[in-house]
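Complex shown without one protein chain; remaining protein chains in place.
Chain nomenclature is as follows: A and B, assigned in order of appearance, with residue numbering initiated at 1 for each chain independently.
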Amino acid sequence: MRNLLSMEYLTNEEVMEILLRAQEFEKGDDTLLTRSYNVSNLFFEPSTRTKTSFEMAERKIGCTVIPFDAGFSSALKGETMYDTVKTLEMIGMDAVVIRAKEDEYYNELLEGINVAVINAGDGAGQHPSQSLLDLYTIYKEFGYFEGLKVTIAGDISHSRVAKSNATALKRLGANVRFLCPPEWAGDFEAHHSWDELIEDSDVIMLLRIQHERHVVNKSFSKESYHEEYGLTFEREAKMKKGSIIMHPAPVNRDVEISSELVECERSRIFNQVRNGVFVRMAILETILKGR
Amino acid sequence: MRNLLSMEYLTNEEVMEILLRAQEFEKGDDTLLTRSYNVSNLFFEPSTRTKTSFEMAERKIGCTVIPFDAGFSSALKGETMYDTVKTLEMIGMDAVVIRAKEDEYYNELLEGINVAVINAGDGAGQHPSQSLLDLYTIYKEFGYFEGLKVTIAGDISHSRVAKSNATALKRLGANVRFLCPPEWAGDFEAHHSWDELIEDSDVIMLLRIQHERHVVNKSFSKESYHEEYGLTFEREAKMKKGSIIMHPAPVNRDVEISSELVECERSRIFNQVRNGVFVRMAILETILKGR
Partner (left out) sequence: MRNLLSMEYLTNEEVMEILLRAQEFEKGDDTLLTRSYNVSNLFFEPSTRTKTSFEMAERKIGCTVIPFDAGFSSALKGETMYDTVKTLEMIGMDAVVIRAKEDEYYNELLEGINVAVINAGDGAGQHPSQSLLDLYTIYKEFGYFEGLKVTIAGDISHSRVAKSNATALKRLGANVRFLCPPEWAGDFEAHHSWDELIEDSDVIMLLRIQHERHVVNKSFSKESYHEEYGLTFEREAKMKKGSIIMHPAPVNRDVEISSELVECERSRIFNQVRNGVFVRMAILETILKGR
């Protein structure tokens, strides 16, 4: 593994290796890398948890983190992604973590670049480190993927998380179903009601309504979204024993999920954040060692 | 001490403990914490000295500082303060230092949050680390608070510093007086002329005119403010022997104080900045050790 660009490029074996390594980190393995690598985080879109999680993971495995202020960089002067990343390579970076608005921005970086590229979200494309932490959260809970019923609910067609997770979960043997308003399904075959899904789901994975990308109240208000597609108290009460609730966050409280369910017993929403650090340690270590 | 939210929550004993520990740091104590703690600084309002001072203090006592870009975080996506701080807790932070626009934003964080919260300024509320460094500056100068005549001059009702310092200084036995234009007094009982104050003040504490919050030139120009309420050469000449001038900075030169007095013999303005690092080391150490 030289880069992490999209879940589509990972084999099941590579996925499992990362999950198992993450588990070792969670159990307290504090092996540092044999030398200090230089890493920089290029976030061209706002982020709290992904960026901070990478910052923590990088330090925990012993990297030197060189700050990069994407909102105040030469990208403002029209510099291409290739030139920005090549510049960071020449300055001595071993890896760059990138979030950018453009789908598959990384295609520009496949040739001529010798620094590792870790995709932390590309437009409406993929978000593989989030996907891996979601998989890790599920794996910790159930110990397997085969046959698990996973329902992904929300703005499917615009969601990086939906795409990344659907790809990976299906390949690992899970039974993935989608729920969304008809106009948000895009190319996905989706359910439009919780009725057939709420009682037998092992995992309910809620997606953030992207106010940034998608105006909710064109077709319905926040309240009516919550009523029709959100996880309400009534719906949560119907969920089967041992099933869990996930959300990549930030949560729109009382839209995707009732505010009071965010930290309920079934919820793994904040655990996902915690798991993310171990998974990103595993991703970084695997990639940096492999080069 | 598990958090530092407001001077109102600190006993005189807790205040003195921090001042004395700051003094040890200033004298060269370089004891590091027994383990490395992770800290993040969340500044939702511009700041140079407070943020940089915390950044320095954190490194000096051996913390790992995880960067957080408040101007480019999920707060932009409407995330609540609770969710942001809970996320940072799950990522592994031991303490967060927060400056935010909302008065008492920290009330949202009193339950369910296990990370230490250090208030670096809440709206027009409190600014306790500034207050403690002001107290330390006075304590270094006089060795006691009892009976000291302290005059606080400026935009009293909007000043976090005025509120924090008034609370603490009175409780420590100082005689605190306020000076400001009648329309800025708010709930405070204030003088409106230097006449009764200039000659017997031990400490004159000038406050920054908050252009951001308060348009000066509605009622008077910068020049007329300086003339009526600023510290001019003529006024400084009347100050008693051994008395000092303080200002939390940034200074509006020739408004609150004549530009040429900023570094005069009586001025402790830049010393305050220096003292701030030792005081913040003491705050951080006390809180992190106490958890």
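The working rule: contacts are C-beta pairs under 8 Å (C-beta built on N, C-alpha and C of every residue); 3 or more make two chains touch, one makes a residue touch a chain.
For clarity, every value in this text was computed on a predicted model and none was experimentally measured.
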| item | value |
| --- | --- |
| Hidden-chain contact residue, picked from the options A:75, A:197 or A:264 | A:75 |
| Residue among B:170, B:274 or B:291 touching the omitted chain | B:274 |
| Which residue of A:12, A:31, A:87 or A:259 touches the chain not shown here | A:87 |
| Which of B:2, B:170, B:240 or B:253 contacts the chain that the document leaves out | B:253 |
| Positions on subunit B contacted by the hidden chain, ascending | 43, 46-49, 51-53, 55-56, 59, 67, 69-71, 211-212, 249-253, 262-263, 270-271, 273-274, 276-277 |
| Residue ranges of subunit A at the interface with the undisplayed chain | 38, 40, 64, 66-69, 71-80, 83-84, 86-88, 90-92, 112 |
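One rule holds for everything that comes next: only the chains that are shown with their structure count from here on.
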| item | value |
| --- | --- |
| Distance between the centres, which are taken as Cα means, of subunit B and subunit A, whole angstrom | 40 |
